[in-house]
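Quick notes on the structure that follows.
Shown here: the complex without one of its protein chains, the others still in place.
Up next, chain A:
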Amino acid sequence: MMYSKAEVVQAINMSLGAMHCTRCADGFEPNEKIVNSNGELWHTQCFVCAQCFRPFQDGIFYEFEGRKYCERDFHVLFAPCCNKCGEFVIGRVIKAMSASWHPQCFRCQLCAKELADSGFIRNQNRALCHECNAKVKAEITGRYVCQKCHGLIDEEPLRFRGEVYHGYHFNCTACGTELDSTAREVKSRPGLAANDMNELYCLRCHDKMGIPICGACRRPIEERVVTALGKHWHVEHFVCAKCEKPFLGHRHYEKRGLAYCETHYHQLFGNLCFVCNQVIAGDVFTALNKAWCVHHFACSVCDTKMTQKSKFYEYDEKPVCKKCYDRFPNELRRRLRDAHENTMKKNV
């Protein structure tokens, strides 16, 4: 849409015989005022609006299909009206959705973003931006929208930091290969709990770093994982250090970095009281390869309680207080003494 300004010149030095009016084709009288507009000549009475036949105000006219109109008539006849605000559109007109718009009036009907420069998509007779269109479409089809390119995701999406993406926008943190939906997000690595520290790895690299390795056979654990002693184990490889039978979910006991079944833990570490045969919860008395709870550490002959300081004799690897030992048959005492002395001699 353009308007021009015409020039009025005095026809003095021109050869009038060769000139004629563009509208009526008649010649010009000498000294008559002639209008010159872009090299075309007009009688002043002929240089008028094609609609109202009145001269152009300030010589400003609008030309459309070879005819000239005054500003008012041109607007009335041809200028576009904005479909939103109803005003004439002067300057840049956006023709879209079978209507005209001011650039600032043509916006996404969902997010109200200006669409003049980014383009739009017609969706159920609405003008939508690409993002909103993709969202709407995804909602309808149940598909995901990539948060990077806003396109629909046809296959399985790649999930990352709580959003979905096309896998091909990312590369493996370790080997750099392009990713797909099988990529693994490594969350909260030790000391890094924040979501934005998460990283993506291809399955291969993830397997190498993330899949637990059995502490016994050093092979990856595909099925159930037992975690104990600060390591991972195949269920069937987490066994008693003594009898090598798997615990299979049964209780195990840890001692010096090794795991034991109940039987062997108590057998090896003597935590069953010799008298009550119960696990000793509190203080443990240990002597003669046995253990006693506080309540049951006593002379094996008279059942008199003994303390840490009590002195006792050994009889068949059981403690006997001096009082009882003195009441043993002389003959037995003599033999026990001899046996003891022989053992001492042998050990020297």
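The rule we apply is simple: a residue touches a chain if its C-beta (ideal position, glycine included) is under 8 Å from a C-beta of that chain, and two chains touch if they have at least 3 such contacts; residues count from 1.
Just so it is clear, contacts and distances are computed from a predicted model.
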Candidate names "Ras suppressor protein 1", "NEDD8-activating enzyme E1 regulatory subunit", "Replication factor C subunit 3" or "DNA-directed RNA polymerase subunit"; UniProt protein name, chain not shown: "Ras suppressor protein 1"
Of A:38, A:98, A:125 or A:277, the residue in touch with the unshown chain: A:277
Residue touching the undisplayed chain, where the options are A:92, A:122 or A:335: A:335
Interface with the undisplayed chain - residues on chain A: 263, 267-270, 275, 277, 289, 300-304, 316-317, 324, 327-329, 331-332, 335, 339, 342-343, 346
